[in-house]
Structure formats: structure tokens, C-alpha cells
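Attaching a single structure in C-alpha cells format; questions to follow.
The complex appears here without one of its protein chains, the remainder shown in place.
Here the chain labels run A, B and C in written order, and each chain numbers its own residues starting at 1.
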Amino acid sequence: MEKNYLYFHDFFEKSEEHIHGIEKILVDLRTPYQHLQLVQSPIFGKMLIIDGDIQSTSKDEYIYHESLVHPAMLLSEKPENVIILGGGEGATLREVLKHKSIVKALMIDIDKDAIQIAKKYLQEWHQGALESPKAKVLNLNARKFMETQVSTRSVDVIISDLTEPFEDGPSYKLFTKEFFEIINDRLKDRGVFALQASILRITTFKMHLSIRNTLKKIFPVVRSYYTYIPSFDTTWGFIIASKKYDPLNLSANQINSLISERIEGQLKFYDGDTHIQMLSLPKDIKLILSEDSEIITDQNPVFLPRK
Amino acid sequence: MEKNYLYFHDFFEKSEEHIHGIEKILVDLRTPYQHLQLVQSPIFGKMLIIDGDIQSTSKDEYIYHESLVHPAMLLSEKPENVIILGGGEGATLREVLKHKSIVKALMIDIDKDAIQIAKKYLQEWHQGALESPKAKVLNLNARKFMETQVSTRSVDVIISDLTEPFEDGPSYKLFTKEFFEIINDRLKDRGVFALQASILRITTFKMHLSIRNTLKKIFPVVRSYYTYIPSFDTTWGFIIASKKYDPLNLSANQINSLISERIEGQLKFYDGDTHIQMLSLPKDIKLILSEDSEIITDQNPVFLPRK
Amino acid sequence: MEKNYLYFHDFFEKSEEHIHGIEKILVDLRTPYQHLQLVQSPIFGKMLIIDGDIQSTSKDEYIYHESLVHPAMLLSEKPENVIILGGGEGATLREVLKHKSIVKALMIDIDKDAIQIAKKYLQEWHQGALESPKAKVLNLNARKFMETQVSTRSVDVIISDLTEPFEDGPSYKLFTKEFFEIINDRLKDRGVFALQASILRITTFKMHLSIRNTLKKIFPVVRSYYTYIPSFDTTWGFIIASKKYDPLNLSANQINSLISERIEGQLKFYDGDTHIQMLSLPKDIKLILSEDSEIITDQNPVFLPRK
Partner (left out) sequence: MEKNYLYFHDFFEKSEEHIHGIEKILVDLRTPYQHLQLVQSPIFGKMLIIDGDIQSTSKDEYIYHESLVHPAMLLSEKPENVIILGGGEGATLREVLKHKSIVKALMIDIDKDAIQIAKKYLQEWHQGALESPKAKVLNLNARKFMETQVSTRSVDVIISDLTEPFEDGPSYKLFTKEFFEIINDRLKDRGVFALQASILRITTFKMHLSIRNTLKKIFPVVRSYYTYIPSFDTTWGFIIASKKYDPLNLSANQINSLISERIEGQLKFYDGDTHIQMLSLPKDIKLILSEDSEIITDQNPVFLPRK
């Protein structure tokens, strides 16, 4: 093992700890909402950590962001108006803006300081997207904004790129049935909702399952998919919820055609095979996802325990 | 994090270390070939460690073993004679024996002590397979055995379930072009060869690539596939090499039919969707796998560095 | 750093963790009272761990045991009857028995299994002392035994070699004012009481201070002393409490004379210089020890927090 002196300890499950050698600390900032750390890893390059959780790294952020954005965007017929909840790094916005049909992409991230940090240090992530004329970034409470500032049936795609729902964190009110009902109302009839939906592996899946089962109370189509994120050391869950379109109906060839028609610029991870891979769930995962779970409501939120 | 006092440290990549809390040490034995440790993890149950590498755990060994065995077995038309190289836990043998067509399954593992440990402590793994009348376990040098004791075109499926090719380990002579030529010779024309083929993720893939490119010098069909193994904290690579059959030609429905026709007993991980998932490689992995690499030969073996 | 796969993690202070490579696990046993682990360290040899705390190691146990036993024994005029509270390894008893004047050494350790483990695995520690004709080992509750089975003014030296007073551990009722009153009553007028008295360093000293200040309510002479124990990575506190004799009155030369007169066999750590060193406290430690603290009573015991 290469010698380092400073390490980031990623507390993982109840008795695992993943240690990452750190060459340099670039940012260490406590904003009013969260603790942001940007460090340099010899393996993953820049590594963004919020409240002790790796959010994304310059080496593999494309896997997470392409997985979150493109299945939903291609499922939507012609996405013009898109809203991103969270997404502070600007990379979700970057991927959204690759779609030629986009007229306006609105990003609502409560943490102004996080956006400042992104602009200054995360150039590889946003690649200028935060300043795009098609984009607008608002530092507001996303729950309130969706409730009061967005009209019924006005949005094509909503993408939830939030931090995990910790009791002491800023995100948990954006994972409840009541909020998902607002999302449903604001989406057009052919609208699509995509979420990062917590860790999904056989040893840890309860939060994903609760989000999934809560969405199923509202949306007719709810599809879990997942992919392996190297810097997370685990597969990660996503969900697409929609009023009618089903991502399972798209073949690899169809995805490849849609990509060449509708996307400008290169993708590094997502293509037809990737789409099929992410949505083809193994037998054990299908079994897990068929289980009952708590439904998340404003009155009974489900929190992820701090590890 | 739950409090433990003893930990297994999994040295991972050049500056990562994964720490697993350990409730109990069941076996700690240095055989003439390797250092075997069997420990109890609160997350993964029994965890078998050889020379510092997690081999498999009672919680998730089915993922590894079903992934290694069934794609090759179902690709073979009617596997009767099967040879397993390595496979000390007995779980590869267990999966092979689920195929009704099997007449004889030969397992060649050099380490007699490992087999004794498996018989005594790894009941969940082998489930009696090591004593099956259809099975035969030999503690011999697999290279020599394949060279001298197996006739040309006599085997349906060969499964290589070996530890990684470390310079000081027992396995590296079983990953060379010369040995793969012997494998090719001993397989029937419709024969299939499947291997565990080292870690495969975007940050670590050179050993997989060398094994793959070496096999391509000999076999007309060489397919990499991979799956996430939770206790490894990474996706793991496998390869199918065959004289004519291609696993990409099998659809999810075909796999599901073959499973119900040909397999006795339940599978927990592998089904049609799983087959599709494992063989559908994302764009970045396809790019990696198209690269050149060293070819592994007896004269120029490729070793995995001790971390 | 040498490569090991298993590690003991010593949780130390509130944000420190000391990791010890482990070559072998010799014993891992949960008795009715505590969790015993005996492991092999490349640096310290056999390492005895109780409930996650290193108790002593074959490399440096002589430092702890000689420090605990000899200052008190030499301060006593002619120790014939000695009682040891705890002391499961048998090494405290071993040191006591080196004093020629000893007629009877009684050791009261509640944990029968710990004694069995010591007899079987800790030969380097007890060196046969547990079987000495002058010794008697009783597996009883020491509090009750001292209350009911020992007469007033009958004991020359009492040595408390207990595990730390954790709320869930077996020892905390042996660190209270009420118990120290019993000790005082059972000691002869020229009697001496010595205790292992928890960690003593500038960052951690509250437990030592409470034990010290509690003893001062009862005994006219109370002297803290301390020494560095390598395997603990810290200095460790001891206390001598007596009715009249003061260890500060003994010079290095006097100690050396007493050792040659009264002790049979070799000492490895303790001599005149060591006596002076252990009792000469630096300015910062003297300041700490002059502070007020909680007094430990049966009604208001003071517990060490589990780290």
C-alpha cells in the first residue's frame, strides 16, 4: 500500500470502515447546511465529501450523473423544461443540458456556499453548466419552491439529486409521500421523475425500498435500477417514476438511436447496453424489492441512521 | 458504527483499506500452500480469507459461485463431464452438481488442508457436494493433471476457480497461454471454459485484460462479464471462452427456460435478467476491454502485486 | 509497516485508535463476567485483552506487575499475609511470592474461566505461582469476601489488581469509599494498600483523581505514582495508601538494600532508581492531582465510559 499520512474514513454499514489515502485537502467548510470537504485521492482524484459521505469524485462522477439523468430524459418524449432538486456539483445540470430539446433547466439547491465551492473548485464536474444561458440556479428550499412557484403539469422531467435523508440533514422532507404528490402534480402527463435512491445492495436496501414503495402509492410506473459506483464501493440505487412511460420498454438499439438523435456531446458510461444492464435486476435484488416497507410521510419520515 | 475489537483489514488498491469488524476467529491455519483464515463478520457471516484476500462469505458466496458456474454450464449443450480447477470451498462443485446432465465432476485443488477445512467448517458452502457420488476431489497440481491425465476432447466444461496469480502463490501457472492451450485441447468441440478473472472496475482491470487477451489468442469466442460482490466491495470479472457458443446469443427467456429444464434445486442469484445484466457491459468497461495488454505466458507470467 | 491481516483496535481517548497487527488468535472466550482475548502481536508477544482493553503482554507485563507489587511490599515492614483482589493472570501473585517473608497469599478473582485460561495459556505470566503452596486462589466476589471472611487488622498488604470500573463490568464496586473503609479496617496498623489506579496522563486523569481523592477520605498517606507501559501507549497510574508509612521516605539506596534482603529471584524493572522515578511527579501532574473531584461511593459510583 502506498504511504499516506492523512486518510478519509468512510463509515460503511454497521461494522465496516473504508479508508482512503488523501494527498491533499482542498476545501474544508461548514456551511449553514452541511460539512463540505474536497480532498485529493491518489485513486479517484478530487473527492467531494458531504457530512462524511462521498458524493462524487472526478474519476467516476460520470457514472453516477449519466445514470441519474439519461434514462429519465430519454424516456421523456421531448424534455424542454427540467427541474433539478439539489445537484450542487453542477454535473447533473451538465448532463441535462446535453439534451438538445432543453429550453430551460432549473436547479434548486438550498446551499449557496456549496454552489460557490462548485463554481470555484469543481470545474471538471459542471464544465460551465452552472453559467449556461439555458440554466438557472436558485438557492431556495426546494420543497417550498415546488409547492408555491411551479404550476401544475408544467414540467417535463424532475430529477432529484439530493443528499441522503438524515434526521439532521437538509434533505429528508424531499423524500415523503406528500412531496412526491407535489412532484406528480407538477409533472406533465408524459412527465418523468428520476431520483438517486440510496444504496442498494443485499446487505443494505431499506431506504431504497421505502422510497420505492412510497412512490408506488402515487405513480403508475416505478422502476428501480442500479449501478456500481467505484468510489462508493457499492452498487447504488436509482428510481424512475412516471405517469405512463416505462424504461423497460426501451431496447438497447432504441437507446442508442435516441442518444445519437437527441444528445449533443459524448457520454462515457451510458449507452444501450448500460441501460439494459442497469434495469436488469438479479433474482436476489428482485426478491428484496418485492418486500413491504414503511411508507415515508411528513408525519412519519424515514431517516437514514448516521453510521 | 458497532464496536468490535478485532478487524480484518482488506488492502485494496494502492491507497485504500477496507476494515471489517470481526466477532470471532474460527480458523487460522498456514497450509503448505496458503494462509487460511475463517472469521465471523456481523454483516457477512463466515468470511473465508486466503493470503489476505476475501474468497467468499456465507452471506454472498452464492453470487460469486452462481455467476461463475451457470452461464458456462447452460451454454454447453449437455454437460456431462466437468472439471473444476481450484474451488476449495466446494460451492462451485455444488452449483455444477445442480445440473441434471452431470455424470462426473472432477475437482482438482492442490491444497488438501483447505479441503479438510471446507469439509469441517464450510457446510453452508459445499452442502455435502464434496461427498457426492458424482464428484471426485483430487489434491494434485492442476497443471500437471490437465497435461498428463486428461484426454484430448474429453471434457464438456472446465471451470477455473483459482486464487489470484500472485508470484508467491500456487495459481499463477494456471493463467498462461500454454495452459489455456491445454484447456482448449482437452475440451470437446462444443466445450466451454469459464474463469474467475480478477477484479474488473475502471480503476483496476489490467489482470482481467491480460487474461482476456491471452484467451483470445486461442479461443474464437471470449466474453467478459462481471457482477458486484458485496463482500469484495467491487465488481468482479469472469470470462467465458469457447470454441463456438456465444453467451451473448442467449436471451433472458431462453436462460429462464434452460434453468427450469436442466437445473435441480433453487438458484438465488442467476436467472434470465441476471444473465443479461452480467453480459451487458457499460461503455467505459467496453472501452477498457478493447485495449491491448501483455499476453501471459509461461516465460512471461503476469503477477498480481501484493498490495 | 509489516503486513498483517488481522488487527486489534484499541479505542483510546475520544478520537484516537491504536491498531496492533495480530499474527494469531490464541483464545477468544466470553466468560460470565467478561470477554477474554489472547492474541499474538509481532511486537508484544502474547497480548491479553479483556473487554477491548489490553491488560498485559508477555513483552512488558513485568513493568506493570513489578510497579504494582513491590513499592507496597517493601513499604510494609514484614509482609506475611497478603490479599490480591483480581489479578487473574497470576503475575501479581508471582511478584508477591518473591518476598521471602510471605506466609500466605490469597488471590480473589471472580472469574473462574479467566483463571483456567491463565493456567493454560499464560505460563510466562504466572510461572507456576497459581499452584504455589503459599498461595490460594478463590473465585469469589471480592467485595463480599472482604466484608465477611477477613478479620479486622489481619492483613499486611492488600493489592487491588482489577479491571477498570465500567458500569457493565465486574469491578466498579471495588473502587468505592465504602469498600476502601473495609480495606482500611482489615489492614494491620502497619498495613499497606496498593492499587492499579487507571490511566494517568495530562489528557486523561479523572478516574485516577477520583480514586485518589476517595482514598484520601480514609487513609492518612495516599501517594500516586506512575510509569509508562509500552503496550498501553501511555503512562499508567498506581496508588499506595497506608496508615502510616510513606513511600516518599525511601531513598534509592534503601530500596536497593531492601530488594537484596527481602526478595528472592530477579526483578527486571524495579530498583532504587525506578522507585524514585515512579514517585517523582512532574509539575503538570502534581497540578492535576491537586484538583478536586467526585468522591466514589456505593450510592454514586464513578464509571469509566466505554470508549
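Quick note on the criterion: contacts are C-beta pairs under 8 Å (C-beta built on N, C-alpha and C of every residue); 3 or more make two chains touch, one makes a residue touch a chain.
Worth saying up front: this structure is predicted, and the values here are computed from it rather than measured.
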Original post:
Which of the chains on display does the removed chain touch in the whole complex?
Top reply: A, C
**OP:** Touching the absent chain in the whole complex: find that residue among C:Asp233, C:Asp246 or C:Glu294.
**Re:** C:Asp233
Subject >> Residue of C:Glu77, C:Glu167, C:Asp284 or C:Asp298 in touch with the missing chain, whole complex considered >> reply: C:Asp284
Subject >> chain A residues touching the omitted chain (full complex) >> reply: 3-9, 11, 19, 22, 24-25, 28, 35, 37, 39, 49, 52, 306
Original post:
What is the set of chain C residues that contact the non-displayed chain in the whole complex?
Top reply: 1-2, 4, 11-21, 41-44, 59-60, 62-63, 201-203, 227-228, 230, 233-235, 252, 267-271, 273-274, 276-277, 280-284, 286, 307
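Keep this in mind: only the chains that are shown with their structure count from here on.
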Subject >> Overall pattern in which the protein chains touch one another (line/ring/star/complete/other) >> reply: line
**OP:** Could you grab the centroid distance between chain A and chain B? Build each centroid from C-alpha atoms only and quote it in angstrom.
**Re:** 34
Subject >> Inter-chain centre distance, chain B versus chain C - centres from mean C-alpha coordinates, in Å >> reply: 53
Subject >> Touching two or more other chains - residues of chain C >> reply: none
